[in-house]
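The excerpt is restricted to a subset of chains, each kept in its original location.
Chain naming follows the written order as A and B, and within any one chain the residues start at number 1.
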Amino acid sequence: MDFATLIGLATGIGLVIGAIFMGGSILQFLDAPGAMIVFGGTTAAICVSHPVEEVIQAFNAGFKIFSSRKVATQEVVDVMVRIAEISRREGLLALENIRTDNAVKKACKLIADSAGPALIQDTLRIEIHSLKRRHQIGETVFRSLGTFSPAFGLIGTLIGLVEMLARLNDPKTLGPAMAVALTATFYGALSANLFFLPVAGKLKARTQQEVLNLEIIFEGARCILQNNNPLLVRDKLSSFVPPKERTYVR
Amino acid sequence: MDFATLIGLATGIGLVIGAIFMGGSILQFLDAPGAMIVFGGTTAAICVSHPVEEVIQAFNAGFKIFSSRKVATQEVVDVMVRIAEISRREGLLALENIRTDNAVKKACKLIADSAGPALIQDTLRIEIHSLKRRHQIGETVFRSLGTFSPAFGLIGTLIGLVEMLARLNDPKTLGPAMAVALTATFYGALSANLFFLPVAGKLKARTQQEVLNLEIIFEGARCILQNNNPLLVRDKLSSFVPPKERTYVR
């Protein structure tokens, strides 16, 4: 569980509700047509602008950031160093039976097959390319949601304003009607800035982390094939890790 | 038929009309001069900013997203694996008579002609480049429409406001006149966010899919020429497919 993300979101919602209670009642902020336009319109726009599978995939990715633990850079370096040690001690073929996650396994299998370094680079290049493409979808979808929702907030407010202005007989109803019209803008701005855009940001950070991990595996495999010295492999891959987080446990 | 796109658009329009009926009458949102300025002005601006053929081509592409089925990545991989199998079993020349779509056919013909790998790469590089260029036109045109229409919405509202303010004798007419002025902004914001920008987004997603398909054909052809082993071809090209969608049917 990634508690920080969850606490961040909960605190944000709590603060907004708290601020609302300090000045009035939350009932003033409930408006069915506004919610229909902002959330319905945003959903409709995202379904037109992205294939349905991508929208579903993006929401899956969006929920996952609250639950999954990210893999630290140092761990990936350690895995590659251990693989270098095994391949030196027991030969390249020993890597065939190693049990790891998808990308490392693919790299090991290629080394074990004694496939040329060019093929390894090629395969891993495609793997990185394809990972970036898949992961960017989530970010793109949430970024689009964060652009559409304030726009539909404005549309909702415009509808409210036009209807209010068209029957401007009684100036006393002007205030409350305008308050209702503004809630649509409020929905759009709040959902974009407290949910859609931050989630897009977190998905981007996750993608960068996973691309970095693949790059370490890529460099590690290249290293093992060029000069199979576990110490050199550790030295080279350590450059990827921020100095403070580096652990030298030789 | 791509029902999701159609349903998305219909739902969005339905929700907006529903929200309008909940608060007033749809007649309040009909305004001939506003519509003239927003839709006429946007059309005029797009005709100045893009060659006419490109605008027509873009609208064709825009309508196509409601009707055409996208080709899944896995299918393209399977086609290339089958081509690898044929070329292995029956020789490279057998590819000359294969019946497939345009890009795969071009790749096959070049392999059959035993043209060098450099020429194949060259031709396919140009093909990708040219596909990107052609497909981006649609996205660019719809993105421009999505920028021009809110701008002309603002222009329409400005015209309404100036005319209203210039004859500010009777404060009672102020409300309805301002309501009419605001409908132009409403037209601009709604058409941009429910139609133009989402369609531009979908066209971008389609282009990325088709570029990916061409890249798979490109990598597959390279693979076949380097080391004609269908299993290796499948292995390498599978990296392009998201893990969950991969089908291993050996």
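Basically, a contact is a pair of C-beta atoms (placed from the backbone, for glycine too) under 8 Å apart; a residue touches a chain by one contact, two chains touch by 3 or more.
Because the structure is a prediction, the values reported are computed rather than measured.
K.L.:
How many copies of the one sequence build the whole complex, if 2 are shown?
P.N.:
Number of identical chains in the whole complex: 5.
The rule is simple: only the chains that are shown with their structure count from here on.
K.L.:
With chain centres taken as the means of their Cα atoms, state the distance from subunit A to subunit B in Å.
P.N.:
24
K.L.:
Which of the residues in subunit A come into contact with subunit B in the complex?
P.N.:
32-34, 36-37, 40-41, 43-52, 54, 102, 106, 122-123, 126-127, 130, 133-134, 144, 148, 151-152, 154-156, 158-168
K.L.:
Hey, which residues of subunit B end up touching subunit A in the complex?
P.N.:
My answer: residues 4-5, 7-9, 11-13, 15-16, 18-20, 22-24, 28-29, 70, 172, 174-176, 178-179, 182-183, 185-186, 189-190, 192-195, 197-202, 205, 208, 212, 219, 235-236, 239-243.
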